[in-house]
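Supplied in structure tokens, the structure appears directly below.
Taken from a larger complex, these chains appear in their original positions, while the remainder are omitted.
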Amino acid sequence: MTRDIREEQQGNPRFARGQAKLEELGDKGDAIFTSLSEVAPDMGRYVGEFVFGDLYGRPGLDDRQRQLVTLCMLAALGDTERQFAFHLGLGLNAGLTPQEVVDSLVHGLAFIGFPRTFNALNTAKHVFAERGLLPATG
Amino acid sequence: MTRDIREEQQGNPRFARGQAKLEELGDKGDAIFTSLSEVAPDMGRYVGEFVFGDLYGRPGLDDRQRQLVTLCMLAALGDTERQFAFHLGLGLNAGLTPQEVVDSLVHGLAFIGFPRTFNALNTAKHVFAERGLLPATG
Amino acid sequence: MTRDIREEQQGNPRFARGQAKLEELGDKGDAIFTSLSEVAPDMGRYVGEFVFGDLYGRPGLDDRQRQLVTLCMLAALGDTERQFAFHLGLGLNAGLTPQEVVDSLVHGLAFIGFPRTFNALNTAKHVFAERGLLPATG
């Protein structure tokens, strides 16, 4: 039976802050707080507490910047297709435009090479298409 | 026509030792000794001789430790989904518990980050599910 | 509507040189010059200008060597399955034999390890099979 980390963590203020932040970014966490809950329930807890609670709760960057930073690192890392699609969705919700994402990835050609850049842009293309968003120029 | 490296390597003591070790770990090698046999037959030979013959034949670590070491490195490396699933199977055969695997991967969050850890745990989840094994806590 | 970068870049000599080079390597660029054209049209332009125009236009290496260099780097990098298949196709067109590719990848076992090598050889196997090419020994 799938556990729902959100129910288990009620009353945990760091988790609640992370959960609220994720909802503010337009994702209820249905996937992230249930997908590994049978196998590694603390993963959902740490995503709530540490990633969206602590890190996303820090002052300094706005959400658009956070997601751009995230996407650049994921593109460089490689083998992160699922995470890239997820965080691109959050970024678009936060007001990041497809053009900003594309411009950042194309800029990175020099640093991470064409294969990593193509992979990220292919994933971006699918996310943009699902949302009916395709940049006019690039 | 698919070649079977096991037949070709009969009489090769290093290969035989590796083949025996792999069988002891619960895998007859049907995939590993045939899948690349038309393209790169020496891959199967080196897997038998060097990996399961030489390296797995070394004293020092027991099979559970070997597989945990293997899984941690594969998780960190990235783009190793097939290998991770294969070696997790061997590890479970050797007595590694899902919980030990999950605990080790979750510990690694600090070092390899959330995306690599999520990828490995997702693969683990599928392997656990195929075997009817899902840890109670994580 | 899918744009075709080749039409847009008519009259761009660096692009034309790259396009001609790619055609000489046996690929009309139908995929590479259209797949990202709605999302990031400059990707196709840079592939034409910088990759196949500037880099492939350099003296020194012949096409077989270029493709072997490319395949070795892609294998080492990981998460490059699509690019590896594409560049292997160009390499075979340029006269690279399956055996040379396999020999180079198997040699690399020592440096990039078995998982990266297996991944590259599995992709190679599919490309060889599509073309009815499978090396006799490996």
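Going in written order, the chains are labelled A, B and C, and every chain counts its residues from 1.
Throughout what follows, a contact is a pair of C-beta atoms (placed from the backbone, for glycine too) under 8 Å apart; a residue touches a chain by one contact, two chains touch by 3 or more.
Only a predicted model underlies this, so the values are computations on that prediction, with no experimental measurement involved.
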- prompt: Of how many identical copies is the complete assembly built, when 3 are given in place?
  reply: 6
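Here, only the chains that are shown with their structure count from here on.
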Task: Taking all residue numbers used at the chain A/chain B interface, answer same if over half belong to both copies and different if under half do.
output: different
Task: State, to the nearest whole Å, the distance from the C-alpha centre of chain A to the C-alpha centre of chain B.
output: 31
Query: What are the residues of chain A that contact at least two other chains?
result: 78-79
Residues of chain B touching chain C in the complex: 35-36, 38-43, 46-47, 51, 74, 77-80, 82-83
Message: Can you tell me which positions in chain C touch chain B when the two form their complex?
response: 78-79, 98, 102, 105-106, 109, 113-119, 121-122, 124-125, 128, 134-135, 137-138
